[in-house]
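For this view, one protein chain was removed and the others were kept in their places.
Let's turn to subunit A:
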Amino acid sequence: MEQAVHEKLRDSSKRSKHSVWREYKKYRGLLLLLLPGIVFYSVFHYAPLYGIQLAFKEFRIMDGIAGSPWVGFKHFNTMFFVSNQFGTILKNTLIISFLHIVFGFPAPIVLALLFNEIRLKVFKRVTQSISYLPHFLSWIILAGLLTTILSPSTGIVNQLIASLGFEPIYFLGDPNYFRFTLVVSGIWKEIGWGTIIYLAALASVDPHLYEAAVVDGANRWRQTLSITIPCLLPVISIMLLLRIGGILDAGFDQILNLYNPAVLKVSDILDTYVYRVGIGQFQYGLTTAVGLFKNVVGFMMILFANYAIKKMGQEGLF
């Protein structure tokens, strides 16, 4: 279908200009479908770009964004050289994000492969649905739940740990465990939701491949290694690419709702810093500068990952 549209459009471009409009008119239904996406991105992603100039200004609300005086690179100077927190924050952001990628990224793939092996349809449906559930709860609710579940004195997790004869662990208050808690709770929340795209990809694997493998005497493990995973690779690489672009997104909502002064040193990330200082202390210029820095790094990471993945022979984004 999509292919056909492309074909037609390409054909039409060879003809005179007038017929381009005719083609547009002909496919106006499809073009109309595009409209909400364009509106969404222009309102929520392009219009705010106007505010980036705040990174170079001393913002006063009454003067407005355009009217505030320019201050050059003052905020970047503060960020890199005056604030001694910046190094820690950047480090935290990278470490937490890296942990999320290393452990959180493969988790849904593994789960999808496991779901794929379940033979009983009803059981598969039920487990899948249950695994989606936490995705629909916001972090503010989950944070309340986690505080209760993980409490060293009354939480169920620690009662389990204690019954096995170990010391209770203060998951949310001990800097040694906090990142672990972040990663595991992050996986728990998103793992089910993440499987959807892989399950869709799995469904499109040609069954003939498996039949041929069975004839050749391959067992299920061999089939997974030699057929399923190679067939998933294009999807995996695209997903990884997108994920790497957000390498400086270490999970704002999650951390904001879970962190406390005891674990600040290991959990304060760029986004929480921007929020705390920007909103809490009215320092819009400085925090816009931090946000801008973050986006530039994210953009470079996308370019780099795209290049690397293309080099490895997979399809990139552009």
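Methods note: contacts are C-beta pairs under 8 Å (C-beta built on N, C-alpha and C of every residue); 3 or more make two chains touch, one makes a residue touch a chain; residues count from 1.
Throughout what follows, contacts and distances are computed from a predicted model.
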Protein name as given in UniProt for the chain not displayed, "Acyl-CoA dehydrogenase family protein", "ApeI dehydratase-like domain-containing protein", "Extracellular solute-binding protein" or "Molybdopterin-dependent oxidoreductase": "Extracellular solute-binding protein"
Contact partner of the left-out chain, one of A:Phe56, A:Phe115 or A:Tyr284: A:Tyr284
Of A:Val20, A:Ile118, A:Ala212 or A:Leu242, the residue in touch with the unshown chain: A:Leu242
Touch list for subunit A against the chain that is not drawn: 43-45, 47-48, 50-51, 60-64, 82-85, 147, 151-153, 170, 172-173, 175, 242-243, 245-246, 249, 251-253, 260-262, 264-265, 268, 270-271, 274-275, 277, 279-284, 286, 291, 294-295
